[in-house]
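With one protein chain removed, the remaining protein chains of the complex are shown where they sit.
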Amino acid sequence: MYTEPAWIRSEAIDEESNQLTEEPCFDVAHLGHLELLTNKPEESLDFFVNVYGLTESGREGDSVYLRGWDDYEFHTLKLTASNTTGMVHVGYRTSSQAALERRVAAIEAMGCGIGWNEGDLGHGRAYRFRSPDGHVFELYYDTRKYEPPEGERPALKNIAQRFHGRGAAVRRLDHFNLLATDVSQMRDFMTGALGSRVTEQIRLDNGRLGGCWFTVNNKSYDMAVTEDHSGAHGRFHHITYAVDQRDEVLRAADIFLENGVFIETGPHKHAIQGTFFLYVYEPAGNRVEVANAGARLILQPDWQPITWTEAERKKGQAWGLKTIPSFHSHGTPPVETSK
Amino acid sequence: MYTEPAWIRSEAIDEESNQLTEEPCFDVAHLGHLELLTNKPEESLDFFVNVYGLTESGREGDSVYLRGWDDYEFHTLKLTASNTTGMVHVGYRTSSQAALERRVAAIEAMGCGIGWNEGDLGHGRAYRFRSPDGHVFELYYDTRKYEPPEGERPALKNIAQRFHGRGAAVRRLDHFNLLATDVSQMRDFMTGALGSRVTEQIRLDNGRLGGCWFTVNNKSYDMAVTEDHSGAHGRFHHITYAVDQRDEVLRAADIFLENGVFIETGPHKHAIQGTFFLYVYEPAGNRVEVANAGARLILQPDWQPITWTEAERKKGQAWGLKTIPSFHSHGTPPVETSK
Amino acid sequence: MYTEPAWIRSEAIDEESNQLTEEPCFDVAHLGHLELLTNKPEESLDFFVNVYGLTESGREGDSVYLRGWDDYEFHTLKLTASNTTGMVHVGYRTSSQAALERRVAAIEAMGCGIGWNEGDLGHGRAYRFRSPDGHVFELYYDTRKYEPPEGERPALKNIAQRFHGRGAAVRRLDHFNLLATDVSQMRDFMTGALGSRVTEQIRLDNGRLGGCWFTVNNKSYDMAVTEDHSGAHGRFHHITYAVDQRDEVLRAADIFLENGVFIETGPHKHAIQGTFFLYVYEPAGNRVEVANAGARLILQPDWQPITWTEAERKKGQAWGLKTIPSFHSHGTPPVETSK
Partner (left out) sequence: MYTEPAWIRSEAIDEESNQLTEEPCFDVAHLGHLELLTNKPEESLDFFVNVYGLTESGREGDSVYLRGWDDYEFHTLKLTASNTTGMVHVGYRTSSQAALERRVAAIEAMGCGIGWNEGDLGHGRAYRFRSPDGHVFELYYDTRKYEPPEGERPALKNIAQRFHGRGAAVRRLDHFNLLATDVSQMRDFMTGALGSRVTEQIRLDNGRLGGCWFTVNNKSYDMAVTEDHSGAHGRFHHITYAVDQRDEVLRAADIFLENGVFIETGPHKHAIQGTFFLYVYEPAGNRVEVANAGARLILQPDWQPITWTEAERKKGQAWGLKTIPSFHSHGTPPVETSK
């Protein structure tokens, strides 16, 4: 049973602009990695490596560490064998050691802290904390950079690994999407704990936030949260890696088709954020996206959040595609239904 | 005649990493606009509007204000009629008013300040200063956001203006390139005055920097400087707007071909920065680029500059295209040659 | 009330292969043009010229002659003002004068001939005949080639007109789709009268043909016919022009979105024929497609028709998009419904 935490500082958010009332915060540099669970570890790993096109950089215990060919860190996805699915935790890297300490102080003041851990194969000391819906986040600065072994070194030394062209060959971790019962609480959490900015949001007719898109840097979003109607908490909606061109999203659709991967919806263009998207389910059921944002960036320091009404959302995606119902219900882990 | 200014603080730069030794600086939000001169104002304006695809947002005196369809500010290019060509000044927008004041203090301490002006049609109060090679920069925070008139409002409200599809239909200002006699001095200037980070550079066999690429945000560069061998100072190499897809760069090549625009080189992919490029000369001779960077971003807060040797540069561009000689010599204004 | 004509020579078709039992027929060179009706002539013309990107080459009476920038003939679309919508006639060009005469003899033997006319602005003498569902076809050899006026001459002389980049800037007429009560009769008609080959078809569970795709050359189809459940006859489903790249189909979607054009479905990839499609309604309601076939061609002289079952069709389009219901019902002219 979920109880509203004491630490929600919604007074720090300007109601008009949905922004922190202070100077912009640059403490968090970027989304770092997700740890996902799979109850079909062999099939999931085969999907992520051979079909989606990630590269394995290490294994430990029940986990395999994976990354896109231009992810600079040791891993951006930690895939852990389990008896269920969903997200174990998400990590963000801070801009400096000092920035990490500032963030931890703020989080502790919010009362949602869990505490420090010693990191894993991919990074050093990290501080964990909990979202109002129960998702586990961590912040870290010390990281392990990917060092391509012989055979993976790129021809051009300004990319992290050679472009291998395997499967969908996604380039880098782009963003992720959580489900939550109360999106407004998540907004306060993201802006308060990470210093994230709200770039777009959905305001439902009932006054609630239906969805909210956040960024800590110039990407137009690195995290999204949408309303969970299931009654469950801490659920995961999807993880997304970016490709360089929209044509690669189309190519990925053919790759998925030929490999028997379930395509949920797309390719099409989101009205919100303008992302060219394609959603599939990896074998264990976690939703995975291939996306391209074109040249879209939020460079504007005083960006005003774009608010979409329910009526606007009913127009469907950018070119009129109706949003598929499962997009509003399917999350991982799945919800037990007692029929 | 150019004299080395006193303000070069090269001791603030770590020789190994070419980075400021302090915490990352986020005072400058993004490149804002360039003012370029043209001695063929009618032809240049026709090129920028009908062929390159910018939109006019205002006129004053000898200047026309222009912007790409997703530039959020009133203008990103101020085109001024003159009897010559080249860059009058370049403007960067800061992250806040406080950040502007911090930068001005730093610049004044460097001794390269010029002073405040009241802005123009596109923005408010701005502080001007001079690069070691004589280029004029300005910083401002107060800006005028573009408000699309009836007929230019986008179907989706998260872009600044409707996608009109006119000409090359470039999306937003991306970066610019200056020429300078001493690239190392420019490096110290950019890191000291703007807090820019060096992302890539060319180290010549003679030990000099042949070129240097800078960023103030997550774009892999917003400014480049390459060596001017002409003996002239303060010259301009090119201005670049981004398109969403590489296919639009190819399409732009056909647009330029059909409109009799001189194509200097491309489309091809740069080894440095991996940009997919196409360079043309606008009618007055200023070099203009259409570019696509794919999903490439510098998210890493402790990015180590990539250094290219002269031998590496001799391999040509990413896919082997030899760099065209004019790319090393043509700048604006052109250099008087008395032979 | 429709009666089965006497001229159906279904014995000339091999039931297994759906092909003529004789040597391949090369009498008809290619689809030439369509004449479409519009009851909103100004809006339709504005759509076809400024949004879809055709070029006007002439006017006569109530008709405007239009073509894509690489259509070599004077016109590929004759747009005629009327009080209704739909197709007046479709023209195919033969491979030679002798081939025209051979086809006319065959058609007259089939008993579906109408007779000769003197042509119009776009071509010379033509022979008209009627499909079993009542659509009017014509064959001609003498044509008028497009001669680009000053200002429309291409930079490269192997294309018909300069690439103007206006609107969706479609390249050339690709194919069209008719509706008919009895698709099997249409199959016999197309193979018998034009010597068309069947490349793909849908066999319904009730044994009827649900749709059939035909070609007279190496394109994988130039004509399609799908079942009309409305009880009406001689109706039109859509006209399609080709663009060079899939990215241009995506770009066209943005162009349509910004210009308020109704997008029915797409962009997506058809399972049948693999076409990357986007369907819109022009202002008067005729369905119009922008499509890209990639490098797909039917070079094989003994191609065996691909037959799709109803079960296979239920999987939706290539990447799983469900076929939108209006795609099975909307045709022009619309059917009067007396509810």
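Chains: A, B and C, in written order; residue numbering restarts at 1 for each.
Just so it is clear, contacts are C-beta pairs under 8 Å (C-beta built on N, C-alpha and C of every residue); 3 or more make two chains touch, one makes a residue touch a chain.
Small disclaimer: the values here were computed from a predicted structure and weren't measured.
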Chains shown that the absent chain touches, full complex: A, B, C
Residue in contact with the excluded chain [from A:113, A:167 or A:210]: A:167
Residue in contact with the excluded chain [from A:245, A:275 or A:332]: A:245
Residue touching the undisplayed chain, where the options are C:121, C:306 or C:324: C:306
Residue of C:35, C:120, C:133 or C:200 in touch with the missing chain, whole complex considered: C:200
Full-complex contact with the absent chain, from C:66, C:90, C:242 or C:280: C:242
Missing-partner contacts on chain C, residue numbers: 23-24, 26, 29-30, 70, 72, 93-96, 98-99, 156-159, 171-172, 174, 200, 217-219, 242-247, 271-274, 292-297, 299-301, 306, 318
Interface residues of chain A (partner: the chain not displayed): 154-156, 162-165, 167, 245, 247-248, 251, 254-255, 257-258, 260
Touch residues of chain B, complete complex, unshown partner: 246-247, 250, 253-254, 256-257, 263-269, 276, 278, 318-321
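Here is the rule we use: only the chains that are shown with their structure count from here on.
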Whole-Å gap between the CA centroids of chain B and chain C: 48
Mean-CA-position distance for chain B and chain A (Å): 32
Interface hub residues of chain B, defined as touching at least two other chains: 156, 245, 247
